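Of the protein chains in this complex, one is absent; all others appear in place.
As written, the chain order gives the labels A and B, with residue 1 at the start of each chain.
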Amino acid sequence: MSEVIIAKNLSKSYESVVREKGLKGAVKSLVSKKTKTIQAVNDISLSINKGEIVGYVGPNGAGKSTTIKMLTGILKPNQGSVQICGIDPFKNRTENAMNIGVVFGQRTQLWWDLPISETYELLRRMYQINDKVYKQNLNDFIEILELETFMSRSVRQLSLGQRMRAEFAAALLHNPKVLFLDEPTIGLDIEVKKNIRKFIKRINDERNVTILLTTHDMKDIEELSSRIVVINHGELIFSGDSQQMSKKFDAKKTIICHLSELVFEEQINLSEYRKQGIQINIDKYSIIIKIDATLPVSGLISKLIEQFPIVDIDIQGPLIEDIVMEAYHV
Amino acid sequence: MGVKHYFKLWIIFLSCNLQSKISHKLDFILGILATIFMQGCSFIFLWSIFSQIDVLSGWSFYEISILFGYISIANGLEEIFLNGTWELPGIYIRRGELDRLLTRPVNPLFLILANCMELHGVGSFLFGIVIMLHSFMQLGASLSFVNILFVFISIISSTVIFFSINLITGTLSFWVTDSMPAMVMVQRLNQLGQYPINIYNKVVKFVLTWVVPFAFVSYFPADFILNSNMLGLFSPIFACVFFFLAYSFFKLSLKRYESAGG
Partner (left out) sequence: MYKSFKATMLKYKALTSCKIQETMTFRFGFFTSFIASLVQSFVMLYVWNEVFSQKQTIMGFDKSQMLTYLVVSQCLNAIYGWYNATERNISARIKSGDIVLDLVKPINFNFARFYEGIGMTIIQIIFSGCVLLLFIVFNPSVATPTSFMHFIAFLLSAFFGYVCMFSISLITGLLSFVISGYWGLYYLKKAIIDLLSGALIPIGLLPLVLQRFADYLPFKNIIYTPTMIYMGRISINEIVKQMSIQVIWAFILWQLCKYFYRIMIRRVTINGG
């Protein structure tokens, strides 16, 4: 499989202005400027294959947007190299621009006072899109994203969901090979989020578009990404699929057994279970078990059913949220 | 990405801008009125002065009106076609919209300019044309082909100089938090170009000629037409050089932006 995005040893540092609080500090800052060096990204290497959807997560300030900027050619890394489809996005900006599409969740590229068709015409001319291709794409997107209902209204009259759908179409009109999505589902209601995710999956399937998705919404990650990359404090913490992630970060399943009678700690050999890596808590009428997500539970449960009057069992798989949170704390 | 491509792209931008501005009719009309009044009021100042005197530093009322005309026209044209530089500090740099421009397969400065056309500059432009035509007629200037050609060319070069000055001050916002006040302050200096530069002291004359060359926007072209001052003939060449300097500064600053991360 060909590698579409190759980033090697990327590093980036900023100079940031430091200012004291209050009126005194404001006056001071008029005359002197103090700066502090911040290492935003430290030696990150990434490799993304054609057709992958990679989820890029990390807490705020982790260095996500800095990395994305370096990958899209907006920012020059202090060290390291980037290749998108074999092109250095920084040296060959124009060439690279034809290959990439960008959707910013909080910003729009659509002209505010005009219907979306005007923006699309503009993009057609800008990217020199072939007439046939343009018409085909436009019709496809109108159909899939249901743009027909609001195509003639000005963008300012559209809801966030409608705008987002139009935004996606705009980013894909020129058939980019790589799509960068920066918080694409932010602020959207549940139904629209579902539809956008469907759309993303679809264009990935049908057009084999490689997607790098930055998001705080874990459902996005769960539903879309074949691979997750976690970054924190400017460093790469983890890169792999959700299975590997569960393993690495010690993700646990939670099993709650509801009982018809009170149960006491002495009745269970807690230390025996702890040796196997199973954590058990007793809480009056329930037994709460935390077990490694990858281990099968049927044996354990049948044993407990023999021992105790269990009337109901809840099993909660490891939430990606929890795993990612674990990852953040590494 | 040839010239033809850029031109066709620019036409679409023009169409979008027109549609967008006309959708706010009241704002559009107020804008035009505003530019007319802005030029008009400083012109009334001139008129009031000339109700008391006949000549100012050897220039008559109509001769100075030509200076006003040049400034008005250059101002107007710059606002209509080259106004994007005013959005550089706030929208593109501070808000970060410049980043998106850098993902486009088109020259970023072109996009900055094409995105923003302030059509109310028409007011300034028309005011300037009217004043200029009227003054030329009153002065009995000959309508020779050479004269008309020169006026036409000098108007373009004046606009380019006007724009280049704004490009430089706008580009400063790559280096300083917000260069908007500096932009406005320097642009305001164009008022000095409304009068013959000999009323100013040596330092100011120098600055107006070689640092913030508003003298080449109005005074020298007019001086060439009225008094055959040869320096005026070179204003178009000066315009080219100055624009080259301004654009180089912009490119340099953009490189730094990409390195430092804004």
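The rule is simple: contacts are C-beta pairs under 8 Å (C-beta built on N, C-alpha and C of every residue); 3 or more make two chains touch, one makes a residue touch a chain.
Everything quoted here is computed from the prediction, not taken from an experiment.
Engineer: One chain is left out of this view; which of B:I44, B:M137 or B:V211 touches it in the full complex?
Structural biologist: Spelled out, the listed residue whose C-beta touches the missing chain is B:I44.
Engineer: With respect to the chain omitted from the figure, which of B:Q191, B:N227 or B:S248 is a touching residue?
Structural biologist: Looking across B:Q191, B:N227 or B:S248, the contact with the absent chain belongs to B:Q191.
Engineer: For the chain not shown, which residue from B:L33, B:I148 or B:V211 touches it across the whole complex?
Structural biologist: Selected residue, touching the omitted chain: B:L33.
Engineer: Since one chain isn't shown, list which residues of chain B touch it in the complete complex.
Structural biologist: Touch set of chain B with respect to the missing chain: 24, 26-35, 37-38, 40-42, 44-45, 47-49, 51-53, 55-57, 120, 176-182, 184-185, 188-189, 191-192, 194-195, 199-200, 204.
The definition used in the following text is that only the chains that are shown with their structure count from here on.
Engineer: Taking each chain's centre as its mean C-alpha position, how far apart are chain A and chain B in Å?
Structural biologist: Centre-to-centre distance between chain A and chain B: 46 Å.
Engineer: Once bound in the complex, which stretches of chain B touch chain A?
Structural biologist: 1, 5, 8-9, 12-13, 15-16, 19-20, 23-24, 97, 99-100, 102-106, 258-261
Engineer: Which bits of chain A are touching chain B when the two form their complex?
Structural biologist: Interface residues on chain A, with respect to chain B: 12, 14-15, 40, 66, 69, 72-76, 90, 93-95, 97-98, 100, 102, 104, 107, 109, 111-114, 118-119, 121-122, 125-128, 154.
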